[in-house]
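Report on the structure given below.
Note that one protein chain is taken out, while the other chains of the complex remain in position.
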Amino acid sequence: MPEPFHPLANTIFKLVLLGAGAGLVAVLWIAYLVARSPWEMLQQVPREQPVAFSHKHHVGGLGLDCRYCHVSVEVSSFADIPPTAICMNCHSQMWAVAPEVEPVRASYRTGRSIQWTKVYELPEYVYFDHSIHIHKGVGCTTCHGQVDDMPLTWQSPRLTMSWCLDCHRHPDRYVRPRSEVFSVTYKTPPDQSTLGKQLVREYQIRSLTSCSTCHR
Amino acid sequence: MRVDERQRETARPLRAGEEGQAAVVAPGVTFKNLTGQITAIPLQPHVPAFWIACFGAATVALCVMAAAIAILLDVGVGTMGNNIPVAWAFPIANYVWWIEIAVGGSLLSSILHLFNQSWRNSINRLAEGVTLSGIACAGLFPLLHLGRVWIFYWTLPYPNTLTIQPQFRSPLVWDVFGIFTYALASILFWYLDMIPDLASMRDRATARLPYLVYGILALGWRGASRHWRIHEKAGILLAGLLTPLVFTVHTVVSFDFAIALVPGWHSTIFPPYFVDGAILAGISMVTMMAIALRAKFDLKNIITERHLNNLAKVMLTTSVILCYIYVFEPFTSWYSGDPYEMYTVHNRAAGPFAWTYWAFVLLGLGGPQLLWWSRNRTNPKRLFLIAFLVVVGMWEERYMLMVTSLGRDFMPSAWANYAATAEDNALLYGSIGLFLTVFFFLWRTLPMISIYEVRQLLPLSKPGGGTVK
Partner (left out) sequence: MPPLITGSSPLVRIGEEDQLPDQATRRRFFELMGASTALITGAGCTRPPTEFLMPYVQPPEKTLPGVPKYYATAAVVNGLAQGVIAETHLGRPTKIEGNPRHPASLGATGVLSQASVLDLYDPDRSKVVIYREQASSWDAFISAFQQLLAPVRATHGRGLRLLTETVISPSTGAQIADVLAALPEARWHQYDPAGPHSARAGSLAAFGRYLNTYYRLDRARVILSLDSDFLACGPASTRYAHDFALRRRVRGSNTAMNRLYAVESHMTATGGKADHRAALRYSEFPQFAADLAAALGAGGAAPAGSKYAAWVGPLARDLDAHRGASAIIPGEHQSPSVHALCHALNTSLGNAGSTVAYTEPLEVRSEDQIASLRELVSDMESGAVSLLLILGGNPVYNAPADLDFAGALRRVPMSIKLGLHADETSRLTHWHLPETHFYEDWGDARAYDGTVTILQPLILPLYESHSPVEVLDLLLRAPNRTSREILRAYWRGHAASGGGAAPENDGEFESWWRKSVGDGLIAGSALPEVTPAQAKAPEVPHTDSTVRSGLELVFRPDPYIYDGRYANNAWLQELPKPISKLTWDNAVHMNPRTAARLHLENQQVVELKYGGRSVRGPVWISPGDADDTITVSLGYGRTDAGVIGNGAGFDVYCVRASDALWCVAGVEIATAGASHRLAATQTEKSMHDRPLVISKPVALYESDPDFVSRIRPEPLLDETLYPQWTYTGYNWGMAIDLTACVNCNACVIACQAENNIPVVGKAEVLSHRDMHWLRVDVYYTGNPDNPSALYAPIPCMHCEQAPCEEVCPVQATVHSSDGLNDMIYNRCVGTRYCSNNCPYKVRRFNWKLYADWYTEQLKMQKNPDVTVRSRGVMEKCTYCVQRIREAEIHSQDEDRYIRDGEIQTACQQACPTQAIRFGDMNNSANQVARLKREKLNYSMLAELNTRPHTTYLAELRNPNPALLEHS
């Protein structure tokens, strides 16, 4: 019986083998990239809200302090989403008839909550506490980005565990003076390396990386 | 060394002391009819009833296992009988048992290869078949046994967003690496070893499909002396790689227990103890397969009494070593002065699960002792029975290691019994189905006797033929 395979068969077969190996690696690599992509992490994706609320206007434009609405941020684990009543403090006069604000007024009339879409979603087994981070000199914008520049709010960082750990391992790179925590215009000074270390000492900031710091 | 030289070398005249020994290959086997005989098994159009029966039964069992796995994933590992304190039971016993069986096959194919034990040539491929099928089963259980199998890959090191890696102090991580390496090496060795025979299959094939399939698998083997040289080298190298694995793999498996402080596990003798048990169980399984198949496929001329005799001797030797270990277990525990160790030994022999212990002693240790009589070594039926008993006994041993040690460890308040569920049994017997399915599939599709290696046992073929004698 004649040799069934063309002499090229060997070469082709080798290439196929090579391709298969490379393909497998490629697939894994792509999966890995997707898993941490902004798209998968919903990073910098503006989220639709029942009210087209713009931090850009309220913070950037009017210069409201974060704490005017997020009242419990300094004392509670939860920063709090402002009750309708707080919105109405102003909007009973301003934009009192504007259709954009109608959902707020409706909520105030009917007593039904506005259903905001959660932008910063941590897994349920992660326990984050705002008050202590504020107290230790972690600025709002460090994690929430330039909210003063967000017409619709989006998630600024990737919110991966490595992202959390980066700061928990090297707090000196991110902390700022307590006086600047709520400032949206604060820029990391050139002497952060020295300032950071000094603040870490001053605020007794420990590098907490035990699992139970966040997972309970 | 060229092939014909090698043949001349193997077809040597008898050495002193070899008189009266059965021939490795029966008279009348020639290059020509040998190839025909072996290749016929996969190539013959009509399928023997025996094969259909076995394969059919095996597949049914496999389906049962599939169903059991579906339930397991749906409800959780709670469908198995495991509890606190007996957190490991059937699945791990099965796992260790299957690894043992696989390791036994590798011993034949690799170590005896290195030691140039030419008699192994006839059953070498068969042993590798047992190894592969065994690994297939063994690989399954550690996964099924996980609480959350869908994230099993967390036991592997890979770049991740958690910046967390496996904990390399844990024997389970060593295990993961051990099994993967071992499986890979075994498959390579098995395939490489088969290439020349795949070529023979290709050349014997008459239909087009088998022709192409075997052709591709043969990787264009032409039997050129260059091919043979490379093949020879690669074979030795892989055998050299596999040989330490035979020991390390099962040593690592034994670490899963020896590293733990559980009384009855925490012992330095475990590595040799496990390896020895593995060889015993594995060889027994190979023996069973060899006997069954040589009878059903009329291979008595290739797998001769000599083989059975040698296999039996290996079983006997390893069982004697095992006996030694078990005789000394009470002594070492007494000598350690550790009350928990002492209690465990007592508990094994007299506790609620004593029956597992004595079942093992009777079958696993007692059974092989029958092989002191040569009639039992050479009589296929008896040998098959004995091998079967040993395989069962070795499972009992693994099971006993789980339930007696875990069930009654340090705090009596936490002691508890264990009861296997239908799920457990479905998985155990199902895995036997998996094993047989794979094995019989290989048997039907590939040359399960290494043609070119058996040829090496033949003299230069000349009219009238000749045999080793």
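For clarity, chains are labelled A and B in written order, and residue numbers in each chain start from 1.
One rule holds for everything that comes next: contacts are C-beta pairs under 8 Å (C-beta built on N, C-alpha and C of every residue); 3 or more make two chains touch, one makes a residue touch a chain.
Worth saying up front: this structure is predicted, and the values here are computed from it rather than measured.
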- Message: Can you say which of A:Pro7, A:Pro123 or A:Pro190 touches the chain missing from this structure?
- Response: A:Pro123
- chain B positions in touch with the non-displayed chain are 75-79, 81-88, 145-152, 154-155, 160-162, 164-167, 169-173, 176, 256, 259-262, 339, 343, 406, 409-417, 419
- Touch rule applied to chain A and the missing chain gives residues 35-36, 40-42, 71-72, 75-78, 80-85, 107-108, 111-118, 121, 123-125, 127, 129, 131-132, 135-136, 160-161, 204, 206, 208-213, 215-216
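The working rule: only the chains that are shown with their structure count from here on.
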- Euclidean distance of C-alpha centroids - chain A vs chain B, Å: 54
- Task: Would you tell me which residues of chain A are touching chain B in their complex?
- Result: 1, 4-5, 9-10, 13, 32, 35-36, 158, 160-162, 165
- chain B residues touching chain A in their complex are 158-159, 161-164, 202-203, 211-212, 215-216, 219-220
